[in-house]
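The complex appears here without one of its protein chains, the remainder shown in place.
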Amino acid sequence: MSVATQDTAIRTGRVTRTLIYVVLILFALFYLLPLYVMLVNSVKPLEEITGGGMMSLPDAFTIEPWKQAWASAQIGVEPTGLKPYFWNSIKMVVPAVTISTVLGALNGYVLTKWRFKGDTILFGLMLFACFIPFQIVLIPMARMLGLMGLAGSTYGLSFVHIVFGIGFTTLYFRNYYAVFPTELIRAAQIDGAGFFQIFWRILLPSSGPIAVVSVIWQFTNIWNDFLFGASFADASSQPMTVALNNLVQSSTGVKEYNVHFAGAILAAMPTLFVYIVAGRYFVRGLMAGSVKG
Amino acid sequence: MRVFTKTKGAIVGALLASTSMAQAADVEVLHWWTSGGEAAALNVLKQDLEGQSVGWQDMPVAGGGGEQAMTVLRARVTAGNPPTAVQALGFDILDWADQGALANLNDVAAKEGWDAVVPDALKAFAKADGKWVSAPVNVHSTNWVWANKAVLDANGIAQPTSWDEFVSAVEALKAAGVTPIAHGGQAWQDATVFDAVAMGALGPDGYKAAFIDLDSATLGSDAMKTAFDRMAFIRDNVDDNFSGRDWNLATAMVINGEAGFQMMGDWAKGEFLNAGKVPGEDFLCFRFPGTAEQVTFNADQFMMFDQGGEVSSEQAALASAILSPSFQSAFNVVKGSVPARTDVSDADFDACGKQGMKDLAAAASSGNLFGSMAHGHAAPASVKNAVYDVVTAHFNGEYDSETAVQELVDAVEIAQ
């Protein structure tokens, strides 16, 4: 926290300060609203919800919906709850985030410290790739995964997320390394240090903040992805979001809203956790790199 | 087009041959029945198969009445890794059969005598080029009205049997300060209501000409304008807050006595039963006024994907288990629909279920059983969605009835 709250030269009067606090708190309430709706309804019996009063506090408090969503709600033919899918997601997210971040770091390093003719064009190509709408790659991607023998597996899913994450991680690291003093690299080169030695000894130790940004970004995007997870997984590798979708979306069945909300919050736990724990480093990471030229 | 389809079929076939033998004794089933009752009902099938030592790999993908599952299926087939069996509706089955991707179940069908017990209207979707390619699970019908009996009784309303009676019933409810019609404004729900309304306004021959044969004269006829006018009347008698509402919340309005009627398929029954209501005592189920003879249906089936040229024993076991009378009865009692074969005993069904089975048998024998437009059993997906566009735009006040008729003719033409 201490790093983020830097001293500022701006001085403000008492009235202005009060006003600022009011605005900040109002916005905090605005941001909290949907979470309130979800939390409140996840601890109500179903009759209370369908009987109206979806915004009010529960009359009868119950944690049964949470238990059901985690361990006994009907996801497919079996009442497994979200539990087994949690691990599928972890198995997909961890390698995907790690590999895409490492690749982004290496790419950023090359693109800033080992420049060659045409490198900006290559970077431009990578950056533009961030803008491709995922719906159009679905069918050709499925075909390629089939050809590579990765269809319907966690590896295939991780691979897809790595491919479409590289653009962003490269952007973050490139901007971060761009302001890193090049003289240090030159000096090390003269001392005979090689490509990887320089990366390992000089750049990596100071890459913490931007790595946090990259990890947070990738982790949330991959964890929350539904389209790829649904299309490229098979019965044994479906991630959490697909299970949540199965829990929440049923076209011709009874909807248990309280269980849905509990499940939704459960599915969001890891990302919320990452944001809250790493959030303090987040601004620092952004500050150190990605918003600077 | 035909030529390309054939080569494509060959490619898909080759892919299937190379990759589908991975799990020898399992069936992988892609479906979208994920909510409590449905999934529990499907579990009966799973246990049945496990009794025959066939493993069940569950691959549920819910969303949009199967739309999401169909997207996933396309990715799976393109990847050369299709599931053994896939829940599917109407024209999707024929489209996949066209791609040459489905198995030939004729041996199983002959052994189990499916031809004799499955209604012809259903066979039109379960068989392609004379081959059985999928196993029907149930028949839903969409031209039902659900009513709160206490609300009707309190206002002295008898069960309406014609459009005019329905109009006066609705007006009586309105005068009494009750929301006459509970409705959820989503395209498919608008279209579900339109199914029944159009059947009433056009009559069975007109319905067939317009939505199954896609005859543009009928699509642009005065009777069609009447149908849209009636939709406008219904629009005037739903509450202000209908837009975007889930169908089951609309059903809850009828259950709680906030509204009198809801037009919805037979899956709505589950909501009433779940709320502890008794058919005939607490709520009424009857055919949409003016369509008492007809049944517009949609049927869930499991289409079987080709497993490299022959039907594996697991796949055959799955297919015959789906059509076994005991599963058909057990599943449909829970689901609210009626069995896909006409020789199943109605002993376990409630009053609405019994009536549904009787109606289906009668409609099937008198030629009054038609595919539901709204649920993809009258025309292919592109046309279905084009009709959705017009119906929902009209229902939301974008078009008047006359424009809607013209737009309907246009939209159906572009979509073909």
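Order of writing sets the chain letters: A and B. Residues in each chain are counted from 1.
By our rule, a residue touches a chain if its C-beta (ideal position, glycine included) is under 8 Å from a C-beta of that chain, and two chains touch if they have at least 3 such contacts.
Simple rule for what comes next: contacts and distances are computed from a predicted model.
Undergrad: For the chain that is missing from this picture, which UniProt protein name fits: "Lactose transport system permease protein LacF", "3-methyl-2-oxobutanoate dehydrogenase (2-methylpropanoyl-transferring)", "ABC transporter" or "Acyl carrier protein"?
TA: Spelling it out: the chain absent from the display is recorded in UniProt as "Lactose transport system permease protein LacF".
Undergrad: Which residue from B:S221, B:S329, B:Q355 or B:T392 sits in contact with the chain not drawn here?
TA: Looking across B:S221, B:S329, B:Q355 or B:T392, the contact with the absent chain belongs to B:T392.
Undergrad: Specify the residue from the set A:N88, A:Q218 or A:N245 that touches the hidden chain.
TA: A:N245
Undergrad: Could you please point out the chain B residues that touch the chain left off the display?
TA: 1, 4-5, 8, 12, 64, 67, 70-71, 74, 77-78, 95-96, 98-99, 185-187, 239-245, 380-382, 385-386, 389, 392-393, 395-398, 414-415
Undergrad: In the full complex, which bits of chain A touch the chain not displayed? Write them out.
TA: Interface residues of chain A facing the absent chain: 1, 4-12, 17, 20-21, 23-24, 27-28, 30-35, 37-38, 52, 54-55, 103, 106-107, 109-111, 114, 116, 120, 122-141, 144, 162-164, 166-167, 170, 175, 178, 194-196, 220, 224-226, 241, 244-245, 248, 257, 260-261, 264-265, 267-268, 271-272, 274-276, 279-280, 282-288, 290-293.
Just so it is clear, only the chains that are shown with their structure count from here on.
Undergrad: CA centre of chain A versus CA centre of chain B: separation in Å?
TA: Taking the mean C-alpha position of each chain, the two centres sit 38 Å apart.
Undergrad: For chain B, which residues count as touching chain A in their complex?
TA: 15, 19, 28, 31-40, 42-43, 45-46, 56-66, 68, 71-72, 74-76, 78-81, 83, 246, 248-249, 252, 256, 265, 267, 270-271, 274
Undergrad: Residue numbers of chain A touching chain B in their complex, please.
TA: Residues in contact with chain B: 50-51, 74-79, 138-139, 141-143, 145-146, 151-152, 230-232, 234-236, 238, 242, 245-256.
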